[in-house]
Structures are given as structure tokens and as C-alpha cells.
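The structure under discussion is supplied below as C-alpha cells; questions concerning it will follow.
With one protein chain withheld, the remaining protein chains of the complex are depicted in position.
Chains: A and B, in written order; residue numbering restarts at 1 for each.
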Amino acid sequence: MSDKLLNVKNLRIEATVYPPGETPKDIVIVHGVSFTLEKGKVLGLIGESGAGKSTIGLASMAYGRGGCRITGGTAHFNGEDILASSKSRVRGLRGSKICYVAQSAAAAFNPAHRLGDQIVEATVLHGVSSRAEAMERADHLFDILGLPNPKEFGQRYPHQVSGGQLQRAMTAMALCSQPDLIVFDEPTTALDVTTQIDVLAAIKHAIEETGTAALYITHDLAVVAQVSDDIMVLRHGKTIEYGPVAQIIETPQEEYTRELVSVRSNIKSEAEDQSKPLLTIENIDAAYGNSLQVLFDVSFHLPKGQTLAVVGESGSGKSTTARVITGLLPQRSGRVTFDGRDLAPKLADRPREDLRDLQMIYQMADVAMNPRHTVRDIIGRPLSFYFGLRGREKEKRVIELLDQIEMGESFIDRYPAELSGGQKQRVCIARSLAADPKLIICDEPTSALDPLVAEDILKLLMSLQKETQVSYLFITHDIATVRAIADSIAVMYQGRLVRFGPKSQVLSPPFDDYTDLLLKSVPEMELGWLEKALSDRKMEAAGN
Amino acid sequence: MQMIKAMPWSARIGLLGVFIFLFSAVFADVLAPYGEREIVGDVWEPSSAKYLMGTDNLGRDLLSRMMYGAQTTIFISAAASVLSFSLGIFLSFLAAVMRGWTDQVLSRLNDLMMAIPTLIFALVVLAALPQELWILVLVMALIDSTRVFRLGRAVAVDIVVMDYVEAARLRGEGRMWIIFREILPNALSPLLAEFGLRFAFAVLFLSSLSFLGLGIQPPEADWGGMVKDNKDGIIFGVPAALIPGGAIAALAISVNLIVDWLLNRTSSLKGGRGDV
Partner (left out) sequence: MSNANTSPPAGPGPAGGFFSSNPLLALILQRILLGFVLLLAISALLFMGIEFLPGDFAQSYLGQSATPEAVANIRKELGLNAPVHERYLSWLGGVLQGDFGTSWANKASVSEQIGKRLGNTLFLAFWAAVVSVPLAIGLGMIAVHYRNRFIDRLINVVSLGAISLPEFFTGYLLILFFAVNWGVAVFPSTVFADMAFTDRLAAIVLPCATLVLVVLAHMMRMTRAAILNIMSSAYIETAELKGLDAFRIIAKHAAPNAIAPIINVVALNLAYLVVGVVVVEVIFVYPGMGQYLVDAVTIRDMPVVQACGLVFAAVYIILNMIADVLGILANPRLRHPK
């Protein structure tokens, strides 16, 4: 017990939910979870959304967010059960001995105060050190965390610095009081992959330098494998598997863990013949309003019955390209050719046949379907709109489509809110199939889904392609997905196309600088990957 | 029934209040003991078995006039609210769907109208226009529709950016489909609450106008006008003016209690999702 920093036993957390039109009821979010953490060690909590990982993290600070109540168990911190401690005692621990790093630092910093003041606030207030000492330590931490111009950084306001910098500032705030434990709640999830690697390295470096212990919460096993000593896999508020990182990654015991660990299998081999294009875009320039140009001279083509993956980070212009193709954002110059004919730049000028041929699937299936329409309405509307189907005929076809997406007739009268995330995305796929299109634009259709569900959706998309010869323009930021499904790849960066060609060609050297950086930044399910990636980078920098 | 069970007591009281007022308004002709303009007794008689609420400044039965007044007040207010709602919602949704200059023109015009305080606006316009009922309803509706427009546009703009509206656009759906089938069903619950608020406001507004002598013209009974008729009694300690005043307050409170529940319900729907 003595060298255990944190000892959580049988933690049970409940919350009250308010389903519309029903009486409120209590649900259990965490069912008796136990773990221990030694001084200076890092425990990774991993699981899909709803697994209860954030709730557990906050409970180890004796905090329940938004109506969550800790209803059972103990959490001994340095031998003292903080769940049973007085409010003022807990307040004394928070911000001095236990600190927190939130997912969205942009929202978690107070817009009214300078970063420096917020970072040292708790340290000074809890009497850990004087303000001058705390400021000095903050400057030192900025340095460790790789923040530019540390002396000046603390003078800025939160909205004046970038997301990656804010996340590091939040880490500095947590480290400032030299705590024994830090709870990291998805600290890199909101960041781009090339930024994530830097922040991840900074966090790891800072943990090692300061010798603090940490709970690291994330949904990304490859990320957590880089920073943790132990890993706990959670699902539906229960522990699935708990052990040293090497054991979880290399010899997982449970089926669920094995599925998480298994690297995404290559679902599709690259098509040989990529000569017959269905969609060609040439020299596209596009801008929002009159001034803000977002696409610069983008050209690529997509062969019939194949998949083109468009890869890039946020702001790369990949979604804008889709908007140009669909006609939502008419291009300034350049040409879009589809199935041998020119597509009118404006949506309003396109004949119904063009609209039918070109369908779309969205990232957030939640908001891609009208919550007040049933599955029957959602899938049925394109059938009556494009083909004039009604009554029995329409219903028959809706059921056929439901079968095609491996959902049954029983779902026909449900509302979107009554479907799971994966089912929602399937219904969206059925809606686009209902139009009998030649091309479906998939805008990050799997990135909001849990990994195993995402895998199933990808498999479904590929089998539908085989069946119907539909082409996909697949927009994503996830290289693993690209590897799994693409025939050809277009890499975009800051509104420009940096690389385009068949998959095998794009993913093999020699690389351009950006593609190289992108590929090297994607975390791999491998111990020590982070160190290797970083040393590769250093060597390159030295080589240049 | 299921819904009433889930209601808090405050909303149930509100529902009961609205029901009582509606009932007495609809069945005024049957229920009222005396005629609307019938002079039946002395001026400002106190409440008695014969005249439950006493008589008014001309010796008419106050209870009967309250019932007929309910008819006028509720009917005119409801007509103005329905009209202002239809107009405000349609224009605001149109602005949100069309964007561009349609939105600009409608929104700026609305800003301009809203920059004039409602009561002042109504007084100025009613001073210049002939005193007729339909003009009164129209003026009330027009002024009120500016408030509906603002809310409607805010709600619709949030919905228009949803992917399902984009999906409908990409499918090639027309504007009317998007307004009535995609946006309206999703805007219904905040708008329903707003309708209650606007109705309560219309009752108060109409009564204020009548009280100032610019709303419903005598001898027709309406609550605001009845306050005006009986206000001089107050100095002599006759509380006749407080009865219609109290009725206006009671109706407005009842509606507000229901609205409050509706609003809480929609906001707890929104706030109900967190990362748990």
C-alpha cells in the first residue's frame, strides 16, 4: 500500500438521464472498476465512447461531471480515501497534488485572463510556491514543452495562440505545482496528426523530466502505447483487460482487446487498370467569398468502380474539394468532368440526373439524417424523388436496401435516435444507394465511429462496390483507412495537391516533404514508435 | 394523459387555468347570466348573489362582461399571434434558406422595425390609421412578427447548416420541401414555446392598447377596456378594475407556466448528452 500513489477499488458511478417524455431514471456508468498506480508511472485508460474512461479519470479527482455521482468504492490517494474526504480537503489536493489536462484546452482556459496568470494561479493559491517561483517554473516548463519564446508566451491570452500550443500550455498548468498525479483526458484527440506527435512527445518528455504519475485517457491504443506503463481496456463501464503495456499490445488475452490491437487489415487490393476515369477535376481554384482562396490548381481523376482516397489534415482543402464537386461551392476556375460530360459549377444549374449520379455520405451520421424522419422516410425519399416509386413498390425497395446494408425490415419505422452509431451510418449509405449513383463521396464516414464499428462500415462499403460497381471519393485524415481501401490516393496540404497516383506509388518512396511528415506522424501500434519517429526526424533535420 | 402525468404541478396549474378561460370564452353566450351590454343594476354594486362580481361603471353585470371580454381578448390575441407566427416563421425560414441578399434585406428591415419600441410603434401607427378591428389585428401581428422573425431565423440558421439539409439540397429538393419538411419539424418545440410566450404577450399588449383607449372600442367588452372603464372607481375604493386586470394576469401566468415547462423540456433535451 505504501508505494501506491493511487489505489481505486470497486469504483461505481451513476448518473440520472432524462429521456424525452419519460420519467428520469438512474443508470450505472461505471461498474466496480479497480486499479492502482505507483509513483511516477503512467496508466492508460482506453475504450470507445461511453466506456466511462473520462468519468473514471475525473472520479480520481473526486469530481463528477454533469450529474454523475460516485456511489460506491474507494479511491486512496497517498493512503487517504479522497472519495470520503471533506470538500475543503479535496479542494486542497486539486490543483496542487492532482492536476487535470482537458481535451479541449481552447474551452478550458478562461478567455478573460492571460495564460501565465492562469497557469500559476493554483500553484500560488495552494501555497506551493511564491508567484515569482511559480512564474520561473512556468517558463522552464514552457521550455521543456517546446513552446516558442517562453518568456513572452505567458503574456498572451488564450485566443491568441494555436490549438497545439494551448494544449501544451494546459500541460504546463498541470505540471506547475509539481503534482504527484496528472489526469490527461484525451489531450491530443482534437489535434491534427502532425501536431499530435509533437504534443505527445512534449507530454512524454515532461512526465519523464518531472517524475509525476499520470492517468492517460484516450480512445487511441496506438497513442496510449507510446506513453503508458500499464493499460486498462474499458468497455461499457467495465474492465475488459488490465496489465502492462507490452502484454496488452503483444499478447492480448481478451477478444475485444485483440480486435483493437489488430492492425487494420488490407480490405482491398489496388485495381490494376486505372485508365478509364469517371470523374476528372482539372485546375480547380476555389474561394470562400471574394478574398479567402482555399483551393489552388487542384487536379485529379477517379476511375470507374474504384476508390480514390483524398488525404489531408484540417484546413488542407479536402472537404472543400468535395463541395466543389457536388456544386455547393462553385469553383472560380477549372473544370469538373463526370462520366464524359461537364458538370455545371452551380448546384442549381445541374440536371436531376447529375444529382442522382452523385451521392454523399457524411462524417456525422447523427446530423446527416433528419431526426424527425423515420428510416422509411429517409431511404424512401430518393426513391420517390428520383424514380417516382410509391406505396408497396417503394416499401419493397426500401426493405431490399435495408437487407443490402445488413439491417433488417424491423428497422423501417425507427427514428435515427433509436439507432446505434454504426446503424445510422448504414442507413445513410442505404439512402445514397437508393439513388442508384455512379459515385459516392464519403466525407470521413468512419472517423466518428469506434474502431471496430468503423471496420465493419469499411467492409460494407467495399462489398457494395463489388456488387454495384459504384465509385468512392473517400475523404479522410486516417492513413490506416487509406491503406485499407484505396486504389489511388490524392494527398492535399494547405489547399494544394501535393501528391497523386495509384496507392502503391503514393505510399512508397521517394516522398515529398509533407507526405513524409504525414506518414511518419501516424502513431503505430508498436512500443517505442514515438522515440523512433522522433529520432528519425532529428536525423533528417541534422542531415539537412 | 401520459404527458400530463409527466408534467410538474406548475404546468398542470397553467393548463387548468388556460382551460378555464377558454371554456368560459367559448361558452360565454350560454353561461353568461346577463347580456354583454345589458344595464342590470346600479353603478358599481358590490358582489352579491345576483351579481357574483358586482356591476361596472354603467351598472352592467361584471361577470357577464368578463366572459364576453374573454371572448374578444382571447380571440383577437390568438388571431394576432397566429398571423404574426405564420408571417414571422415563413419569412425567417426563407431568409435562412436563401441567404444572400434576401436574408440581408429581410434581416436589416427587421432590425429597423425592432429598433422602434413596440408600444410606441403601435401608438403612432394606430394614431394615423382608422380604428377598425382588422387593422388592430394586423398592426399587432406585424409588430410581433419581428420578434418571431428573430427567433425563427436563429433557430433555422442552426438547422440549415445541418448535414441533412445539405443532403436534401444535393438531392435537388425545392425550397418549400426544405422549409416545411426538413426545418419546420425540427424547429417545432422551441417555436411552440415561443408561440405561448407571444400569445401571452399579445394578451398583455392588446389590453394595454385598450387601456390607453386605442384597442377594442366600447361598448364591446374586452379586459383592457374594462380596466379603463372602471379605473375611476379605485379612488372610491371600488376594486372593479382589478377583476379584469387580475384575469389578464391569471391568463398570462397560466400560459407562462406551460411555456416554462416546454422550455425546460427542450433545454434538458439539448443538455442531456455529455461524455459520460
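The rule we apply is simple: a contact is a pair of C-beta atoms (placed from the backbone, for glycine too) under 8 Å apart; a residue touches a chain by one contact, two chains touch by 3 or more.
Note that the coordinates shown come from a computational prediction; the quantities given were computed from them, not determined experimentally.
Asker: Have a look at B:124, B:161 or B:176 and name the one touching the chain we're not showing.
Answerer: B:124
Asker: Taking the entire complex into account, which one of B:35, B:59, B:218 or B:239 touches the absent chain?
Answerer: Of all options in B:35, B:59, B:218 or B:239, contact with the hidden chain holds for B:239.
Asker: Please pick, from A:35, A:77, A:109 or A:184, the residue that touches the omitted chain in the full complex.
Answerer: A:109
Asker: For chain B, which residues lie in contact with the unshown chain of the complex?
Answerer: Missing-chain contacts on chain B: residues 10, 111-112, 114-121, 123-130, 200, 204, 207-208, 211-214, 224, 227, 231, 234-237, 239, 241-242, 245-246, 248-249, 252-253, 255-257, 260.
Asker: So which bits of chain A touch the chain we can't see?
Answerer: 58, 61, 63, 65, 90-96, 99-100, 102, 104, 107-113, 121-122, 125-126, 157, 159-160, 173
Basically, only the chains that are shown with their structure count from here on.
Asker: State, to the nearest whole Å, the distance from the C-alpha centre of chain A to the C-alpha centre of chain B.
Answerer: The computed centroid separation for chain A versus chain B comes out at 47 Å.
Asker: Tell me, which parts of chain B touch chain A in their complex?
Answerer: Within the complex, chain B touches chain A at residues 2-3, 6, 162-164, 166-167, 169-173, 181-182, 185-186, 265, 268-269, 271-272, 274-276.
Asker: Taking the complex as given, what residues does chain A use to touch chain B?
Answerer: 15, 17-18, 20-23, 29, 49-50, 52, 54-55, 65-68, 326-328, 347, 350, 352, 355-356, 358-360, 362, 364, 367-373, 381-382, 385, 431, 435
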